[in-house]
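Below is the structure I would like to discuss, written out as structure tokens.
Only one protein chain is missing; all other protein chains are in place.
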Amino acid sequence: MLTNRRDVQIQWGDCDPANIVYYPRYFAMFDDSTSSLFEAAGCSKRDIINVYGLVGIPMVDTRAKFYVPSSYGDWITIESRIEKFNRSSFEVTHKVTKGEALAIEAFETRVLVGRDPADPARLKSTAVPAEIIEKFMRG
Amino acid sequence: MLTNRRDVQIQWGDCDPANIVYYPRYFAMFDDSTSSLFEAAGCSKRDIINVYGLVGIPMVDTRAKFYVPSSYGDWITIESRIEKFNRSSFEVTHKVTKGEALAIEAFETRVLVGRDPADPARLKSTAVPAEIIEKFMRG
Amino acid sequence: MLTNRRDVQIQWGDCDPANIVYYPRYFAMFDDSTSSLFEAAGCSKRDIINVYGLVGIPMVDTRAKFYVPSSYGDWITIESRIEKFNRSSFEVTHKVTKGEALAIEAFETRVLVGRDPADPARLKSTAVPAEIIEKFMRG
Partner (left out) sequence: MLTNRRDVQIQWGDCDPANIVYYPRYFAMFDDSTSSLFEAAGCSKRDIINVYGLVGIPMVDTRAKFYVPSSYGDWITIESRIEKFNRSSFEVTHKVTKGEALAIEAFETRVLVGRDPADPARLKSTAVPAEIIEKFMRG
């Protein structure tokens, strides 16, 4: 399946008083990486929301293991891919490397959600459209 | 062991265009919750850093499962406790409830780190001082 | 006019490698402070959005002058008040003190906006309802 790779430079505001990345910032980078992966597949999150009348692709389960810290000014590479599509969810992995070293391994499970027609204040999961899955298969 | 509970109101800036919490913000809330837990035990992160000459208590492994979304203005309760102390690491759980509902379950493994005497640019894990463990046992 | 005062403890993730608050975090605190001010007046941002069919109260102009830095664990007090209502905008000041010292002075001008009926993708400013202004006058 399609793999997306992007280089990210650690910014001053990403780092804590120990001068290592404040870990919630990594999750923000991973969220951006999943967005980039969809854009690389030819179906940006914005398109998905507009075309299929959805409201987002929220997280249902995520885990990250941190092996090597990074500091202000460092460059890391984030390699992201969808491992598996389920009916209304899918699983993504992010592998972060810093030079040759494996720095972080993360996975996430997300769902496509729209408004519940019975109660628009509620969110409801939606089956992943087959044409979206195909775009990742081609990758 | 000591359990710390705090109520948090979801702020406008915590939420994404779907008007649900942008999940990296939950990790920031959990980081604050672990800090609060240490403060409740009578050894704030600031004390630990000053007294033991450390630089921080970074994350090595964290996972969160999201069951119920929250929106701007909602109140959630975060209940945090250390489940286990290892030699230089410890395990924390955060249970988030929204009213009666279990909204999120999270766990984290953290280490105490100082500067490596052989190379101050590097971080090195440190054994958890016995007197810190005792403070949580009393809770 | 109504003044709202709240105490905020500087968190680990608010601070940068110099162990002082990363200044964009202060603007997040000010945004929360303006929300608190509305809540104290008896008309939360959530109510305003629901009752008047608005989408938000975005910033049009903001300035902050930083006199005294704060670090992890410090407590600051943020005192916020609306200085003036204009037709569809209003002006807020935030005065931050740390102990006896004046730490930051900030002001902001915000507008009430709804969707433009002619093009719902666009935002359009709305006159501030008189009943909202009255709630702040009583303060």
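Going in written order, the chains are labelled A, B and C, and every chain counts its residues from 1.
We take it that contacts are C-beta pairs under 8 Å (C-beta built on N, C-alpha and C of every residue); 3 or more make two chains touch, one makes a residue touch a chain.
Nothing here was measured: the structure is a model prediction, and the numbers come from that model.
J.: Mind giving the shown chains that are in contact with the missing chain?
T.: Taking every chain of the complex into account, the missing one touches A, B, C.
J.: Among C:6, C:25, C:81 or C:135, exactly one should touch the missing chain; which is it?
T.: C:25
J.: Need a quick check: the contact residues on subunit B for the chain that isn't drawn.
T.: The list for subunit B reads 12-13, 15-19, 22, 24, 71-72.
J.: For subunit C, which residues lie in contact with the unshown chain of the complex?
T.: These residues touch the chain not displayed: 16-18, 20, 22-25, 27-28, 31, 55-56, 58-66, 69, 113, 123.
J.: By the contact definition given up top, give the residues of subunit A that touch the hidden chain.
T.: Touching the chain left out of view, subunit A contributes residues 11-13, 28, 31-32, 35, 44-46, 56, 72-73.
Quick note on the criterion: only the chains that are shown with their structure count from here on.
J.: Could you work out the angle of the rotation that brings the CA atoms of subunit B onto the matching CA atoms of subunit C, rounded to the nearest 5 degrees?
T.: When the C-alpha atoms are superposed, subunit B turns by 180 degrees onto subunit C.
J.: Please compute the C-alpha centroid of subunit A, do the same for subunit B, then give the distance between them in whole Å.
T.: Each chain reduced to its C-alpha mean, subunit A and subunit B end up 23 Å apart.
J.: Show the residues in subunit C shared as contacts by 2 or more other chains, in ascending order.
T.: Residues 12-13, 72 of subunit C each touch two or more of the other chains.
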